[in-house]
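One protein chain omitted, others in place.
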Amino acid sequence: MTKLIRSEEEIMLADAARGYLDEAAPVAKLRALRDAGEAHDPALWAEMAQMGWTGVLVPEEAGGSDMGHAAACVLAEEMGKTLAPTPFLSTAVIAATALRQVASARAKAALAKIAEGTVTYALAIDEGSKFDPEAIDLVAEKDGNGFRLSGQKRFVVDGGFADRLLVLARTEGGVTLFDIPADATGVTRSAKPMIDSRDAAEITFDKVEATGEDVLGTVDDAMAVLKPALEAGQAALAAELTGLAAGAFGRTVGYLKERKQFGTLIGTFQALQHRAADLWCECEVTSSAILHAGRMLDTDPENAALAVSVAKARAMDTASLAVREGVQMHGGIGMTDEFDMGFYMRRARVGAEWLGDYGYHAGVVAGLRGF
Amino acid sequence: MTKLIRSEEEIMLADAARGYLDEAAPVAKLRALRDAGEAHDPALWAEMAQMGWTGVLVPEEAGGSDMGHAAACVLAEEMGKTLAPTPFLSTAVIAATALRQVASARAKAALAKIAEGTVTYALAIDEGSKFDPEAIDLVAEKDGNGFRLSGQKRFVVDGGFADRLLVLARTEGGVTLFDIPADATGVTRSAKPMIDSRDAAEITFDKVEATGEDVLGTVDDAMAVLKPALEAGQAALAAELTGLAAGAFGRTVGYLKERKQFGTLIGTFQALQHRAADLWCECEVTSSAILHAGRMLDTDPENAALAVSVAKARAMDTASLAVREGVQMHGGIGMTDEFDMGFYMRRARVGAEWLGDYGYHAGVVAGLRGF
Amino acid sequence: MNDDLAQFRAEIRAWLEQNCPQEMRDGAVGEDSTCWGGKNWNFTSDAQKTWLERCAAKGYTVPTWPVEYGGAGMNRDQEKIWLEELATINGRLPLQSFGIWMLGPALLHFGTHEQKLHYLPPIARGEIRWCQGYSEPGAGSDLASVQTKGEDKGDHWLVNGQKIWTSYADKADWIFALIRTDREAKKHLGISFLLIDMTSPGVSTKPIRLISGKSPFCETFFDNVEVPKHQIVGTENRGWDVAKYLLTHEREMISGSGLLAGGSRSLGAILAESGNLDEPVLRSDVMRHEIDGLAFGLTLERYKDQAEAGTGTGDASAMLKYYGTELNKRRQELIMAGAGSDALTWDDERAPHWLRSKANSIEGGTSEVMLSIISRRILGLPG
Partner (left out) sequence: MNDDLAQFRAEIRAWLEQNCPQEMRDGAVGEDSTCWGGKNWNFTSDAQKTWLERCAAKGYTVPTWPVEYGGAGMNRDQEKIWLEELATINGRLPLQSFGIWMLGPALLHFGTHEQKLHYLPPIARGEIRWCQGYSEPGAGSDLASVQTKGEDKGDHWLVNGQKIWTSYADKADWIFALIRTDREAKKHLGISFLLIDMTSPGVSTKPIRLISGKSPFCETFFDNVEVPKHQIVGTENRGWDVAKYLLTHEREMISGSGLLAGGSRSLGAILAESGNLDEPVLRSDVMRHEIDGLAFGLTLERYKDQAEAGTGTGDASAMLKYYGTELNKRRQELIMAGAGSDALTWDDERAPHWLRSKANSIEGGTSEVMLSIISRRILGLPG
């Protein structure tokens, strides 16, 4: 039976990741990128490829480390703790999972490049202000043997610098997922810095050419490929948010132990103690959901949807509470840019929206639980 | 301009009511009635008639004291503090408000009896488990010059002992409100003690005869009469729940000041202090909504719906929090029947459902506020 | 090993098929549906009696206890299979009791071999029903301020005092109680963990009526009760260690009770039948509860896995107690709201269960005490 505790390998992976990230990608790294007006650090990404992180979900025959979703969640959680700015979710989790659903040589080659760290991906689904893969208008019209994509995508995370785009388009009999270069003719990207200092693009597609080869999976049946990819991404994002909550919480507890007010350590104030304890409980409960989602994706992916939505819903709620308490318990200093809590708060907000907000996942849970 | 503070008359009324109720109808009174298997105390009701309370909404020309809705709310609030068991809401507020919408001599006579305290009423609307005046099936079929009522009503508060029933029935072109004797042929009442030690009846109507005279207001247009009556009842119930919250809260704060644990007064524990302070804030905010609802019913009844629904929603939420904190802060003793907190908790639950629960009133608010 | 488990599952399944009476396959949980055992127990049916006897004979009433003490010697994976298979046929538990949940684990940990042999098998067979005597009037959460005293009279203690919140003391055969045996020692010291026969002269009980209308708790009085010296668990004046160990068990038990009571069906699905779940406020609250409940269930699972792997900490039970009981209170509020006026009489168990749930966050350590434990012992906050 699968245990809801981390395996020794996972513990080692987490320890290694923590050591690396504290050194190479602390919050100061994200801050430096922001101050330089950048959203991505290719050197950091190259190092992650070296360590096998970019290939965490790439099969070994394609050069990956193929450690599985639970391991990907371990990495995402550690990245969340320091807000490490990388296209890990877009590329190493979502795109890799989508590509490995497909048996083609081209997909295998793409996976190899992900493992090598020589390609980055972004996922272009949203068209409205909320995640809803069923409500898309971007159309891929038949054109000879190929297609012409026309329409607009918004909130394409990492879409400003990604090499390739996974684009969800409406086709005659359903929806189809395309894998196209981000610099294809007719693609216009307008990248905007988001509040979390990452970037997201608005992308216009003006009769962009795509061949049958560019279709990931089967025409009209995007969901066979996209569903596992989305669930993998949602679980890893949930893990990241859980790490974020832990990072914010750790700083807050540390502050409670050192800060004096009215002559006493504020950590002795019972009202703050109880709120901190309550928050710790929320973090614990969310951690269980994250572990379970990773396990389900690895062992029973067909039935992982419930576990994933529970994890995403819990994680964004917990992260939101952790950053709100983080700012409040720090007082004025928590409001300053100089202090890092604002970075956590802003990332938590973006993470709450990306790949489905609380209400979206609550709806999934309700549906799967029979109401 | 109308002020959102109690007038001198209202303050005097409240003081007088408090003095009387503490003496004549403390929680011990409700307990005694429960232990005796009774839901109504005619002697108490007679005294309230003497003081002009039963006629608080009856016009002076019908022998009432006609103090208005704000005054009715003052009385209801004080009754809530001690959980005084009376048919005040059903009879003196709801039925009286319905009757005074009608110009007939019969309605005036009925109002006179209410003011005298010689008749009690119950309102029979609900058929399902939630308040929803639009979803009724009980039918009043034309029969010569009159009607025959057939169907079932549930959760008829005070319906076990009331002399008369206001019954909402479906008629050919709409819904119609009937005022019939509770012992009419074909009426079968099954009264059940509710958890709050009051009673509510399930009532079956089997071809119950009603004349055109028995119609309150106009055939097919019950709402003209019922809407003001419901709003008056909802506001007064909100006031009662606010009083209930204050009663429960007062006991809790008192306990915090006298109870020792681990060698110190529990009122010194900051976590409890902050929760008590937060609860006090909720009570204060709810009080404003109650005052406003009473003022609106008195000065601008056509547009009182928003104020009434805000009051009812706030009051049930505040009462629920007050009784939950009340039991928890009292610890084990709060769980015992011997202690009164359970009476408050159970009454709060019944009050939350009667005349529309939180979701119902939130829906009204949303509708009136444009979403 | 997985093969072994598969075979074990097959055996359990076959045994259940043959031995679980049809009447016991209704999944009922509640005051009397599951047998509590003891000399005062009135079986609600012959099937309930048969079911208890058959399970007791196999050790299935206490599956993880050693065979020599009346158990079936199962490991946790096996126990899980037993529970899963029982759930599959919707079978009732054969027996529940404070002896199983609390005294048993305490004796297994602190008792002598003789004590185990003497006290455990009657618990496993449902012959002796135990109750717990910790709290005292006025002490509330402050368990260490025990006043009920036991004077040393050579071969016995002479016990005098009063306990409160003793669950079902009026129906129990024996009580395990915290008694102050050294009045000079400081609070946590000087307390012994004694086992007392409720039929001893001088023991009397008085039920406490609760806001739910039920009386599951009693006041229990000790008036010159003689307790033989061998009826002590652990060391004299070190009963606090036993009590602390037990509190952990109690907390885990209480934390899970709300979830178990609901069975595997989602609350949302149950409430949706009322047709009242289209309204967004209630629907939203139920969704949140569903998500939190699922995640909490996983947390119970995770903590058990941690305990088995030896990586858990005892203090974490404070979390389970706090979160589980608060969750169950929310659940009961939602059940009441979902039922609307249908649940406002005493006609069914919804209102009593709702009211009863309010004690969850008081008994076995209040939510406030749990939060303080977490704050100090886990988060390391000062003071």
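Read from first to last, the chains carry the letters A, B and C; within each, the first residue is number 1.
The rule we apply is simple: contacts are C-beta pairs under 8 Å (C-beta built on N, C-alpha and C of every residue); 3 or more make two chains touch, one makes a residue touch a chain.
Fair warning: this is a prediction, and the values are worked out from it, not measured in the lab.
Chemist: Of the chains you can see, which ones touch the chain that is left out?
Modeler: When the entire complex is considered, the left-out chain reaches A, B, C.
Chemist: Please identify which residue in A:112, A:200 or A:319 touches the non-displayed chain.
Modeler: The single option touching the absent chain is A:200.
Chemist: Of the residues B:37, B:263 or B:370, I need the one that contacts the missing chain.
Modeler: Residue touching the absent chain, from the options given: B:370.
Chemist: Which is it among B:251, B:292 or B:330 that touches the chain not included here?
Modeler: Of all options in B:251, B:292 or B:330, contact with the hidden chain holds for B:292.
Chemist: Given the contact definition stated above, which residue among B:33, B:107 or B:276 touches the chain not shown here?
Modeler: Answering carefully, the residue with contact to the hidden chain is B:276.
Chemist: Just checking the interface: what residues of subunit C touch the absent partner chain?
Modeler: 280-281, 283-285, 287-288
Chemist: Mind pulling the subunit A residues that touch the left-out chain?
Modeler: Residues in contact with the chain left out: 126, 128-131, 154-155, 192-196, 200, 259, 261-262, 269, 271-272, 320, 324, 327-328, 331-332, 334-338, 341-343, 345-346, 349-350, 352-354, 357-360, 362-363.
Chemist: Give me the subunit B residues in contact with the hidden chain, please.
Modeler: Where subunit B meets the chain not shown: residues 1, 3-5, 253, 256-257, 265, 267-268, 270, 273-274, 276-278, 280-281, 284-289, 291-292, 306, 310-311, 313-314, 361-363, 365-366, 369-371.
Throughout what follows, only the chains that are shown with their structure count from here on.
Chemist: Using mean Cα positions as chain centres, tell me which chain lies farthest from subunit B.
Modeler: A
Chemist: Measuring centre to centre with CA averages, how many angstrom lie between subunit A and subunit B?
Modeler: 52
Chemist: Going by the touch rule set out above, which residues of subunit C reach two or more other chains?
Modeler: If we look for residues of subunit C contacting two or more partner chains, we find 368, 371.
Chemist: Please list all residues of subunit B that touch 2 or more other chains.
Modeler: Subunit B, residues with two or more chain partners: 269, 271.
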